[in-house]
Every structure is written in C-alpha cells, then in structure tokens.
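I have placed the structure first, in the form of structure tokens, so that the comments after it can refer back to it.
Selected chains only, in their assembly positions.
Think of it as A and B in the order they're written, each chain with its own count starting at 1.
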Amino acid sequence: MTNTTGVTPDLRVGVVGAGMMGADHVKRITERIKGAVVSAIIEPDAGRAAAAVENAPGAQAFTRIEDAIEADAVDAVLIATPGQFHEPVLMPALEAKLPILCEKPLTPDSESSLKVLEAEQKLDKPHIQVGFMRRFDKEYAQLRELVTAGDAGELIMLRAAHRNPSVPESYTQKMLITDSVVHEFDVLPWLAGSPVKSVEVKYPRRNELAPERLREPILVIMELENGVLVDLEMNVSVQFGYQVATEAVFAEGIARIGQPSGLELWKSATYSRAEHTSFVTRFADAYDEQLQRWVNAVRAGTLVDGPNSWDGYLVALACEAGVAALEQSGPVSIESAERPAFYA
Amino acid sequence: MTNTTGVTPDLRVGVVGAGMMGADHVKRITERIKGAVVSAIIEPDAGRAAAAVENAPGAQAFTRIEDAIEADAVDAVLIATPGQFHEPVLMPALEAKLPILCEKPLTPDSESSLKVLEAEQKLDKPHIQVGFMRRFDKEYAQLRELVTAGDAGELIMLRAAHRNPSVPESYTQKMLITDSVVHEFDVLPWLAGSPVKSVEVKYPRRNELAPERLREPILVIMELENGVLVDLEMNVSVQFGYQVATEAVFAEGIARIGQPSGLELWKSATYSRAEHTSFVTRFADAYDEQLQRWVNAVRAGTLVDGPNSWDGYLVALACEAGVAALEQSGPVSIESAERPAFYA
C-alpha cells in the first residue's frame, strides 16, 4: 500500500529584496517552512544577492522580477523591499497572476495602493497578502476570539502601548506612524471589527533619551467607525525592553495581552521575569505561522489566508491621516473608497 | 519608676454628618484609631444622630457645629457631609481655630474654595486637611518614591484607569468628574509633582450596561504643567470589579500599581485571583492611615500631615475644567490664583 496521490512539489518562492528582512525570510523558508523552497532571489545589489543565494540551495539570482517571471523560476513572490519599491514589483507579479506575500505597507500611500487594487481586480480573486503578522500572534488571536464571542460584553475601548528600547539612526518622526503605528492600524481595527474613522496625536513631555530629531513618545487617539476609542502610547526610546501590549475595555470586564511570563526569578529582594527586548522574540512564532499558512493557502489555491490588499489600502489611508495628525491639533478624519465586492 | 509625663488625653473629635461616610468615620475612630475619641456628632437629622451616638461612647449630639463649639465639646472637626454643606461648617470651625479633616471636595467650586482659603489664612498656620486618602495608599506611595528617586528616569506619561462595577441611582454624568475623577485630580499631580494645566474629555462607544442617564466610560486627557500627559479611563459600569490602576511611563521604564494579588487559585483550567469589588477593601488601610496620621499631627501641633486646603482649591479648579470639558471638544485650560507663601 503506497500513497501515490498527494506528493505536491514544494512551492517555489521568489524573494524580492535581500536586505535584513529579505534575508530573514530566506532563512525562514529554507529552514523552517514545510512545503516551500526559495527558488529565486530578486535583488539588484550583486553582493546582497550572492549572500542570500548562499543560504538558499537551488535558488537563482535575478536583478528584476520580470526576469524571474520570464524564466518561469517562481510560483509565488514574497516582497521584502522597503515600501516605496513595492509597486514596481507588485504590478508585473500581478500581471503574471502570481500569488504575493507583501511586507507591510502595501505601498507607502493610499493613491498607489488604489492603483495596485485596480490591477489586482483584473484577476479572478485576490492574490496579495500583506505582512501584518500580528494577526497570527497567539495572544491577539485569543483577544479577538474574546471580542467575537462577546464573553465579556461589547468592546468599548482599546488601550494600547507599543514600546521599543531604542530605534536606529534612520528612524524619523514620520516613521512613528508609518513604520510603527502602522501595525496598530491593521490589528486594532481587526480586533474591533471596525475601520479607523479618525486619528489624533497628543504630545506628552519629550523623552530626553530619545534621539534629538524625535519628539516622542506620542499618544495616538483613534476613533473607530463603531465608536470604539483607542488610546495608543507609541514610544520608541523607553530603554527597558520591547513591549506590545493591548488592554481591551469591555462592557463587563477587561482583558490584557502582551506581558510574557516564562521563567520567574526571586533574587535580591525582587521577583522578576525577563521582558522581551525586540520584536524578534516577541513575534517569532507569528512570523512563522503567517508564512506557513500563506504557503498552505497558495498551494491549496485559496491564495490568501490573512490580511489582503484591501486591508493594506485601509492602512495606507490611516497612515496618511496619522501623519497629518502629527502636525495638527484635533482629529483627522479618514474617508475610504467603497469596498469592492471582490474583497468581501 | 513611673512615666508620669506624657499621658495626653485623647483628641476629642466632632464628626459632622452622620450619613454613611460619617458613620464609617465614627466607627473607625471609636474602634481603631488610637489617641482619638468621638466626642460629638453634629447632625440635624435626629434619627441619624441617635444612631451614630449609639456607636460612640461618651459622645454628645448637636444639630449645629456652632453649638458644639460653644459647648467646648470638640478639639477638632471631621467633616463628612456632602460637599455643598462644607463651607458653613468650615467657616465657624476655622473661626474657633479648630483643626479640620474635611472629606473631599474642600467645597464644590473654586470660588467658595477661595473664600475658605481666605478665612484660613487669618490663622497662624493651615488648619484644614482634605480627605484625598489615596496619598496614604502604600502603592501610590511607592510609585511616588519611584518618581522622586528618578530610578526609572523622568516621568513622561500617566495612564490611569478608575473602574467601578456600578454606581447608585443618585450618580449623575457630572459626578464622573466631581465624584470620581476628583481623586485623580489630586493624586496624579501629586505623583507627577505638577498641577493640571488642561482637561479634555473623549467619548468612546457608550457602555450599554450603564444607567440610561450616563454616557460613559469617558477618556479624560490631562496635560500637567510639566508636560506629563495623562490618559485616564473613567468607567463606572464595567461590572467585573473595582480597580484603580495607574501605569507610569518613565524615560527608561514602566511602573504599574493597582492589581492585587493575595490568594491565587488554579481551578477549572483557570488561574485566578480575587479582584476588589469596592473601594472599601481597596483603600481600607489608607483610610485608617490617613486618620491616624492626622490625629497624630493634630496632637503634635503640626495640625496637617497630608493634602491641605490649597490642594483642595487646586482640585476644585480642575473639576470645573473637567465639567466644562464634558461638553466641549478639545482641552479646557486651567488658571489658578498665586499660591500664598502660607501654603509653601
């Protein structure tokens, strides 16, 4: 008795961008993701490309996505370049009808996002998944279940905090929104089941340990369409560790996620537990889960199992409002296009 | 060898108001507070007065504070009536140079507060202590020490929550500010070492379990003079329990108070700890500590060991701004009189 039916060949993934994020994805696919293989590295910088190829047995290097497509080297595309380079990859990949996992953001602004949406809609179904991997985190999933089940009553408020010990030199004031809050713009509406209606920024006293160019932390206040109010502390120089926590205020109770326990230690008159120091440990499992489920979805033909490009567009809108709110007092409203039935 | 010197007679306290709060204080003094005795109950309602006197051996009943003073029946006064009746008791008590512990608020508005301050300043030193008992809570004290010591760097934000399971029928929308947030108006500036500069109210989705007359919870945003930003969730129908929690965001770390531990239980696939259901258990020790230290201060001649009437005035100002903010969008600014050297 032999099972001769189901031996599907591995999914041949073309990874676009071989910077830190791209290299990380190459490693993940090659070492941990069952059913996928990196078949191509698309990267103009020859040195980076060579380094990435070394970690991906069987992979070919290309400088342009179009070449990889023409060579029939890929079944699917994972885009890991900075946001401003997404569109020129998304377009030919869509034209070639390839499934795409696109690192956040979909594109850096809502106008270009809309163009991508348009192109995608020429296909039979959504082909793009956007890399908001928090939805794959176990605790966010638990919290969402609690919202949906209604066991603690209706959701009323979300009180969130995103805390980083420090940020690299390249991090700008605007990136507080476009690089960090961007995640909350996806995951909090997803938790609450309602899109962002307005965004407002309040400035507390500046943290003197922040780089001079940054005026932070900031308090971001979001109103969702269903009335849920969000107050989010966005804090990137708080030294102590990396923490992404959300407190959900329900009609009948409170839930909180984001504080790890693990090993507990009593020493020197203190009880302590390690705190994360980077998103790497906090979200490692979620990154894996996201990629594995995407691979599975692609191989099964459903193509997307997570935030799709419409979600990416909504986030682009919210980022624009957020950036505006950095420089004006009071709420900045958001107006979105109609959601096409295609994304229902 | 006998110690013949120090036997001080107990402090004779006149308790004004024999409602729930007054009765509670009578019980506390009579049963737990060393060095004090309830010598008079001042209460116009004869039934209430009789009930209170029954619990206070040796106490006399009066209908007016003036009569108790004239009868030389009290060394000090504890005012436990509703705020609108404070002024007519404060005035004659000050005139008689009696030390006073006055339940919060000092008076219901800043104008009358100023009149009280004026009268008090005719004496040689402050005689009024206001009953913001949170300052006597062990955890608030620990947090304040952390702010002062600077061990986690400068204080940047305070993220607070005041959560009640439910409120009595007499509780109005305005009391969200004047009865509940009022405590935060005292204790948060005290923690941060800086008075309130502006107050703003945001409305999340209404909790449908709240009484119809209330639109809550609310999010109260305060800016302090030193730039510390406060976002306070004021929530009085959240069912699950009573919780007063504060998260302090410092330049280098985060501290939190207000989650009790006590007995921990693993049962039915759940780890759980009891949560408070009322301020009575949460702050019982603080109420005692406040009263005992006040008694001690009065007997030692320093008269006040806690928030004085100037603090009461500042809180009255903040309440006025808060009430205004209930009905306007954006921050409501606060301007205070000059602090007299008398209160330095």
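Keep this in mind: a contact is a pair of C-beta atoms (placed from the backbone, for glycine too) under 8 Å apart; a residue touches a chain by one contact, two chains touch by 3 or more.
Predicted, not measured: the structure shown is a model, and the values here were computed from it.
Complete-complex copy count for the single protein sequence, taken from this structure file and not limited to the 2 chains in place, is 4.
As a working rule, only the chains that are shown with their structure count from here on.
Chain centres here are Cα means. That of chain A falls 46 Å from that of chain B. Within the complex, the chain B residues that touch chain A are 152-157, 159, 161, 163, 202-209, 217, 219, 221, 226-229, 231, 233, 235, 237-240, 243, 249-254, 329-330.
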